[in-house]
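== subunit A ==
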Amino acid sequence: MSQIHVKTIINGDASEFLCAADETLLDVLRDRLDLTGSKEGCASGDCGACSVTMDGRLVCACLVLGAEADGTEITTIEGMATGENLHPLQQAFLDHAALQCGICTPGFLVAAKSLLERNPDPTEEETRYWLAGNLCRCTGYDKIVRAVLDAAKIMRETA
Partner candidate 1 sequence: MPKDEFTPRTFSVVGTRPLRPDGIDKVTGRARYGADISAPGMLTGMVLRSPHAHARICSIDTSVAAAMPGVKAVITRADFPVHPENNGTADVLDNCMADKKALYDGHAVAAVAASSRRAALDALATIKVVYEVLPHVLDVDEAMKLDAPILHKGRKQEGVPADVSDNVLTRTEYGHGDPEIGFQMADLVIERQFKTAATHQGYIEPHSCLATLGSDGQGDLWVCTQGHYMARNTCAEILGLDSGCLRVTPSEIGGGFGGKTTVFLEPTALLLSQKSGRPVKMTMTREEVFRASGPTASTSIDIKIGMTKDGTITAAKGDYRYQNGAYEAMNGTLGAMTGFAPYDLDHVNTVGWDVVTNRPKAAAYRAPGAPMAAFAVESVIDELAYKLGLDPIEVRLKNAAREGTKSAYGPTYPAIGLEATLKAAKSHPHWSAPLGENQGRGVACGFWFNFGGDTCVSLMVNPDGTVSLSEGNPDIGGSRAAMSMMAAEELGIPMERVRTIIADTAALGQNEVTDGSRVTFAVGLATIKAARHAIQIMVERAAMTWGIDPEAVEWVDGAAQPAGPNAGKHPPMSLAEIAAIASNTGGPISGHFEVNAEGAGVSFGTHIADTEVDPETGAVKIIRYTVFQDAGKAVHPSFVEGQLQGGAVQGIGWALNEEYIYGKDGTLQNAGFLDYRIPVASDLPMIDTAILEIPNPGHPYGVRGVGETGIVPPLAAVANSVSRAAGVRMTSLPMSPPKVLAALKKM
Partner candidate 2 sequence: MVTVRLWGSLAELVDGKREIEITATNLRELLEGLGEAYPALKPQISRGVSVAIDGRIYNDTWATPINETSEVVLLNRLVGG
């Protein structure tokens, strides 16, 4: 089976790769591009651990084909911090102890960033519903929700 040539921008950098027709964007990110920050928890779009944005839209990379990334702009967890400066959400997750094992953390951060881009002042309920596609089994979500609400506040104050 011949492979498909894909041109895309990932975390701001031009990126080209070959992939098979049935290869998911998550497979490409992890296995071809060494961007292993996006995690595979289910491969069925149920856990959100592979959350990335595609042209600004929050998607599960396991539900997108690698070939579909052609001509799009992808942002992953690896693109969230600026150099050594963490994004306020990343810092808030650390400050609030919002991670235990940390496997879901990249997905939550990408999803939360997407939330705050649309709604800089979400309520607790809005936050919980936006993040309902991201599974965490360690924290019970309490500290995650607090971290997102706190980061939103900090981002509003410094905007």
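If you want to know what made the cut, all candidates are chains of the complex that A comes from, given by their letters.
Keep this in mind: a residue touches a chain if its C-beta (ideal position, glycine included) is under 8 Å from a C-beta of that chain, and two chains touch if they have at least 3 such contacts; residues count from 1.
Because the structure is predicted, anything quoted here is derived from the model rather than measured.
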item: Among 1 or 2, touch partner of subunit A in the complex; value: 1
item: Complex contact set, residues of subunit A against candidate 1; value: 20, 22, 30, 35-44, 46-47, 49, 76-78, 80-81, 86, 90, 93-97, 99-106, 109, 125, 127-129, 131-146
